[in-house]
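Worksheet for the structure shown next.
What follows is an incomplete set of chains from the complex, kept in their original frame.
The first chain written gets the first letter, and so on, giving A, B, C and D; residue counts start at 1 in each chain.
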Amino acid sequence: ADTVTLQLKWVVQGQFAGYLVAKDKGFYEEENLDVTIKPGGPDIAPEQVIAGGGADVVVTWMAAGLAARDKGVNLVNIAQPYKKAGMQLVCPKDGPIQTTDDFKGHTLGVWFFGNEYPFYAWMNSLGIPTEGGPDGVTVLKQSFDVQPLIQKQADCISVMTYNEYWQVIDAGFKPEDLIVFNYTEMGVDLLEDGLYVMEENLSDPAFKDKMVRFVRASMKGWQYAMDNPEEAAEIIMDNGGQDENHQARMIGEVAKLIDTPDAKLLVPAYERTAKALLDQKIIEKEPSGAYTTEITDAM
Amino acid sequence: MTAAMPVIEAKKLGLTFETGDGQVHALSNVDLTINTGEFVSFIGPSGCGKTTFLRVIADLEQPTSGTITVNGMTPQQAREQRAYGYVFQAAGLFPWRTIERNVALPLEIMGYSKQEIAERIGRTLDLVNLKGFEKKYPWQLSGGMQQRASIARALAFDADLLLMDEPFGALDEIVRDHLNEQLLKLWARTEKTIGFVTHSIPEAVYLSTKIVVMSPRPGRVTDVIESDLPRERPLDIRESPEFLAIAARVRDGLRAGHSYED
Amino acid sequence: MSFLLRNWQSSLVLALVVMSMAFLPIISSGGVGSAFLIVLLIVAGAVGAMVLKDRIAILVLLFGAAHGAVWLLIGALSGKTGEATTSFYLLLAASWLLAWRLVTVLSSIKPKGRGVDVFLRLFIPLLFGAWLLILWEAIVRGAGIPFVLLPPPSAVAARFSNSLPILAADVNQTIFKAVLFGYVVGCGTGFLAAILADRFVFMRRGLLPIGNLVSALPIIGVAPIMVMWFGFDWQSKAAVVIIMTFFPMLVNTVTGLAAAGHMERDLMRTYASGYWQTLAKLRLPAAMPFIFNALKINSTLALIGAIVAEFFGTPVVGMGFRISTEVGRMNVDMVWAEIAVAALAGSVFYGVIALAERAVTFWHPSIRGG
Amino acid sequence: MTDRLRDKIWPVTVILMGILAAWYVGSYSMNAPFQRDLDRRAGETPSFSEFVVKTMSQPKPTLPAPHQVAQNFFENTFLRKVTSSRSLVYHAGITLSSTLAGFAIGTVLGILIAVGIVHVTALDRSLMPWIITSQTIPILALAPMIIVVLAAVGITGLLPKALISTYLSFFPVAVGMVKGLRSPDVLHLDLMRTYNASRWETFWKLRLPASVPFLFASMKVAVAASLVGAIVGELPTGAIAGIGAKLLNGSYYSQTIDMFSALVAGSIVAALLVAAVGIVGKIVERNMGGRAA
């Protein structure tokens, strides 16, 4: 069987259910693939792993992928399972922030490590400086958790619809207690989990074929996970996930972002992402060849 | 002179060390009385318990049998009243203090005034002939000089009871004679009681009013010799027949304590 | 024979040069022109170091040969990243050995004047460090290691000089706020706890086992909790530093307080010296080498602690923040620039403490020279 | 036995009680604000005693109460199979193995470096400052890169984590041993000189025995540092197993109770390790004729 190593962006959780299910259910084997899944974690940059030869294909966010490409790691998006962004900013309703006009002079929790681009793009479009002071917002590098909201260290924090949002709810907030700013709904979303490979590998037809089979099996896994969230959560738990109910719920939420599991990249979303990065000078030159539809077309 | 009052009274004193491979009887059945103003020398083969006895007096070692009183108190009480000046067998100077600061150490602890300290440092360093070495550190001095500094340290403050463990062992004869004389003068002037360990028979006889001869395994007192030499002792008293007679008695006592005789 | 052994570096250099001839050229797409000059330089240095008698001449020759050769080697790489051949690495190793020889000769100098001594004390480690960087540069560029894995020092240096204001702000946040405060408080409380444990047997018996347990807390777990308790600004980082520095200080001070000799303690006993007097005049001075040991260990721990704690929630300034953020942005050169700053600051910090140690424990055999 | 009670158990118990009391007070005051918010949002007005109980039974408290931690710790230590990934014993075992591996390598490396520094002037002059500098590099910044680079050359599993432990533990050993190897009296060194003892003999018969107290003091610090290294090393490896993984996952889901019981487990491991080194040190010193202080 052909071997494939996949590097995840984060620890094992419902966010990556499709790949884990595909492996567990033997979908990869059916495609004659022997897939190794490497979990990620804080400060594991998948772009670095693939550049070092530690993986054949990685899951990462497009902003990070394009930034890496700009730095000479020639990543190419071969598939985009997540159609919509899951990131949002939530604020307690009894706090000072009700609308985007209230941001000035307050503290917002933001995830860094390549996850900060959508936030800065949004602030950029709102015209709010991020250096603090009465006319800008104070940015706080948010930890892994939702504590800054509970501790009132920040007035709003970043959450993923499928993960931290539910932790806020679990902590005793009711949905009606929260003001939510969803990046997708506001039209300032950047593409999230996609599959990326090194450009030089793509010139090899055998590799291309391997990727076609890989993406096909992965999407079959996603379909299965969306149809059987309980069983998928079980599989995730077996692979080191935490909190079974939370994982099942996460898969349900992720399903909403994936929509139809065809992994096709929406070119307008790509272009919006690239433009936002250019506008903020996160990348210096207009990206070209940063995606290919050949793999998904061949599925 | 005040009437002879016992400063130290040891009765059936015994001390046994527990070591990894059995017991060492350092002292056994020691009976001894030392009166105020006496100058008592301890002499005996090495390992016979001289140091141990001095340490018991100074409350540095606890006897395992018998009793001992110092000025009618327990050694601990006496120590807490700062009754002792102690010169150890090794110099034991603090390497981070200069010679003068080493001498100043007990004075600082006992709360002498700055001025008084300076004055006493000068006086005692002069006494042991270490003028000019005030600012040196111990490791910059020869062994004998270190030992003299440690003597100065013990003489700098006013303890009624001076315990000296081979203080002059590392000194040459001339300095030793000089210091012997100085010590006698100091003793005559201050009426201190002195306990003095030495290996030199002439030194013991020259200095003491009482000589305690000890013998080892187990450490015990084999002879106590009261000296009838006058209190005023010029150095040439050492050639006098009385002196030589006492010395001979000490030598005999010592020899008896040794296992080898050839 | 012994002549060859005494200067084994030179002999090895010549062997390496001969071997490198078999693998020419040095750059896969290049000629052998510059290689000739490099080999000439290296051989001159090696042979000179063996036959010359005058030490100054040897030093000058070695310095010139080693650095000239490596300069040419790295120069040959410009525009040809990743094309180094075996021959390149052999010659690189040869020039490095020449530098080693240089350091060996320099170290054997017993300086007369104070100025020369200070100069050597600084120059030798700097030379060593410079060669670490040189080798790093040559290997990274020679082997074409991806920039996002390990950037060459030259790129780091460029980034460093372009980002001075950011670096300064980060240092201010991390070192001048978190580290210094945490270090002083952590070492101070560790010291006081040690005295307390020493003074009261009850405390020692009760506090030391629990202290061991609590203070060996892995800081990784403590950091998020500290952020929860003390907020995301520098106070929580200082708290982490306090926890990290407390244990070494406690342990070392307790050990040090037991280090005074038996006779010296007996001496103090005969003076009926009180606890505090014995502490001040005997046991603390005797404990100083141990206390400084803790101060030195802590100087590096404090820096690591503060930086690592910033991985968990901070304002958008600070060395740890910058490092974790810039890794995510693939600005690995900035990461290394921050690491360089950390290393520099840490070394200065350590150096200051080492100087203080020399002044305070001048009497210790290890300082007097043993 | 009564001696033991008086000398060991009683002081520890008294101080523990004090800490526990302070901890309860702390967890009340730290959890109260959030509880008040919760109640306000839910429109409840509990009595004071009800409120106190609530602050001590939050599922994700800011500072969990001791009994919450104790219960969690008990469940995860004694009620789980040791092979289960929910067992703290299992996680502690994983961490312990890389700690020990790293500690062993680090100690050997530290000693070797110290020996080199004490014996080779060129190393003494050039290496020492860089060893110190090495410790100012924030290891967590390097850890992911080390793991990535090592994985790229095919080294995975225990070794990368152990290497991070090594990195942290070699330093105290190296510094302590340099000091220890230089600690012999000048007199003793002179003595060896008159025997024309070789460097090796002077090392083996004088420097090494003289350095033993220093070695064990540094090893105590090093073993604690190793544990920190092992835990740090567990974070970027996918955080699947080990105390570090428990901590990370706990913090990722704000499961403070889990985090605290993982911390307790870590501390116990640390204390056991430090105690073990201490005991070995005592035994060695006793066999070297050590005198009770």
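Methods note: a contact is a pair of C-beta atoms (placed from the backbone, for glycine too) under 8 Å apart; a residue touches a chain by one contact, two chains touch by 3 or more.
Please read all numbers here as calculations on a predicted model, not as lab measurements.
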Subunit formula of the full entry, expressed with the displayed chain labels: A x1, B x2, C x1, D x1
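The working rule: only the chains that are shown with their structure count from here on.
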Contact distance in steps, from chain A to chain B: 2
Chain closest to the assembly centre - both centres taken as Cα means: D
Higher-contact pair (C-beta pairs counted), A-C versus B-C: A-C
Relative to chain A, chain with the most remote C-alpha centre: B
Between chain A and chain D, centroid-to-centroid distance (C-alpha), Å: 35
Of all residues in chain C, the ones touching two or more other chains: 149, 224, 228, 311-312, 324, 327, 368
Chain D, residues touching no fewer than two other chains: 62, 140, 144-145, 148-149, 152, 235, 248, 251
Category of the chain touch graph - line, ring, star, complete, other: other
Chain-chain contacts as defined at top: A-C, A-D, B-C, C-D
Residue ranges of chain C in contact with chain B within the complex: 261, 263-264, 266-274, 277, 281-282, 285, 288, 361-364, 368
Chain D - residues contacting chain C, complex: 7-8, 11-16, 19, 30, 62-63, 121-122, 124-130, 132-133, 135-142, 144-145, 148-149, 152, 171-172, 175-176, 179, 182-186, 189, 217, 220-221, 224, 227-228, 231-232, 235, 243-244, 247-248, 251, 256, 259, 262-263, 266-268, 270-271, 274-275, 291, 293
Residues of chain B that touch chain C when the two form their complex: 55, 58-60, 79-82, 84-86, 88, 90, 92, 94-96, 105-106, 108-110, 137, 139, 163
